[in-house]
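For reference, the structure I am asking about is given below.
One chain of protein is taken out of this complex; the other chains stay put.
== chain A ==
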């Protein structure tokens, strides 16, 4: 350790302070670590640092008429020459002092080149005669002390210079910081332009300090309350660390022998000095709280001793702080933290030792009355320096697996029609809350707020099919009737359990009759695809209900988002990623539901999938986009993925829009005649008539026709009735 060997004597001392006659603006330490100079507006003194106290050694403020040249903004002691000092005066003068002069007045040279206050002076770390100054007038000047005036001037483009610092490692480099937030790196030999410039802070950069060992690490502090550490060896200056303090940063000084430590003091409000480990930017490693007013100058007493810090303050005191006497905020910090998440999750951080002792216990063991238990999901122990090791645990609530009684309950008690939407929402929210599903309850409440505030209800013709539908036997919920759930619509609360049961019974009992009932409904007429399915789960996993309600009567539809495809529904379903495809395929063929043999195979279908697709298709195509706020759509998707279809169903309408099989235009108007090419789109391949009722079609060749006709045909032949040669498959 060559560096260490330079520490000839071991420093001793204690935490102490002495009173100055006036506020200090800056301090600087002699290289022998035994003297400190304090400078301010009306003070300029050298103190000897003794074991027990500071002893005033020299008053440099002499003369009967104190000149403004003595009003110091900054002072610096040469690190090579014990007799050489420089001060920056508030009137723009740079003064050097030679303590070796025999006379009482030690003033050596006077440079009056700056027009405004000089904010900072800095000696070259190794060169005996080179002095640098930075001023409010936007110039930096380099002086050779053997000459009368500056040897070079560096222009900061009329931005005030707040700090200048020679690099400790690179002989020719210095850094300067500016009031506009920039930092510039200069080569002392090239005064014409700076080598590098980058914006370091928002607002003035008050200070900077080169790392004593790491070449190219520069710490800057600014009015934006940040300390940033930059690596300037890379082509672009890179921010390596950032410490957020609580007040603007006036000074920053790297701590000797501690690679990641730096000391800061602030310009306003906060009087303490902090020592930070830049890797732990949230809690200071140490804190000195001696001063009663803002600290204006800090200096480490010896460049290789990390435990002595000197500071001067506006409260007119000079302090020596010992690191071992510093208060450590970490000790005072409460290492445990507890917080609830949005969905009732619970995060808990604690010292690792504490967590370890408790991990033997079962967290949910105690009280069985609580239907939730905690599950430890994640453990992020941080192997970080010493004491502050904490473990973070996140617990999530899990619904008890004891069954789906809430599901049944919900199904029975939800009201989806028959009353104004606001009331429905309120009712459902209440139901959900009683079942302990608070988030769902919140959702209902929000829905009410979103859709039931006055003035929000648009007069879109959203439910024009409702009136007709209510007459039809199997009209489905035509959802999001936002004006209000009209009683007409309410006539078909298809989640209403009793009705749902009877209906599904009908479907299951009669193979084709159910489907034929739809023919009564004029809206179901004529489509070249089995346009719509609604997969209802009336009783959890017991039955599946396929309902068919092609509905094409929306001539004023604003836009179609469906793909330009003849089989939109199928594509929609295929879109939903993990769906069990064979089941979806079956679902596409309506007569399956009438086929008792297959009923069993339908049972395990996750009810949500088709529902998602159906509802998505509807939202996309049916409702004006602004009306159906994306938020609500997201919400629906969310619940659908959770498998909670009971909410989603409420939204699900069953209409679907189809494209003409000839010209690929969306069908409008009557549904079976394309308004554009004036051809009948959906012809029965068997009887060659327009299909106005149920249409069944082969997914392979897309030919099809009246259900009965096709069924009859298939009894005799398995080839396509249209003669395309396809071996049709109907499930």
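Just so we're on the same page, a contact is a pair of C-beta atoms (placed from the backbone, for glycine too) under 8 Å apart; a residue touches a chain by one contact, two chains touch by 3 or more; residues count from 1.
Note that contacts and distances are computed from a predicted model.
K.L.:
Just go with whichever of "Sestrin-1", "Cytochrome c oxidase subunit", "Proteasome maturation protein" or "Tctex1 domain-containing protein 1" UniProt uses as the name of the absent chain.
P.N.:
The missing chain's protein name, per its UniProt entry, is "Sestrin-1".
K.L.:
Of the listed residues A:123, A:206, A:254 or A:695, which contacts the missing chain in the full complex?
P.N.:
A:206
K.L.:
Out of A:151, A:247, A:283 or A:422, which is the one that touches the chain we can't see?
P.N.:
Reading the full complex, the residue touching the unseen chain is A:247.
K.L.:
Using the document's definition of touch, tell me which of A:96, A:117 or A:393 contacts the absent chain.
P.N.:
Spelled out, the listed residue whose C-beta touches the missing chain is A:117.
K.L.:
Which listed residue, A:90, A:150 or A:443, touches the chain dropped from view?
P.N.:
Within the whole complex, the residue contacting the unshown chain is A:90.
K.L.:
If I consider the whole complex, including the chain that's not displayed, which of A:223, A:302 or A:321 touches that chain?
P.N.:
A:223
K.L.:
For chain A, which residues touch the unseen chain?
P.N.:
41, 65-71, 73, 89-92, 112, 114-117, 136, 179, 203-204, 206, 223, 247-248, 267-269, 271, 292-294
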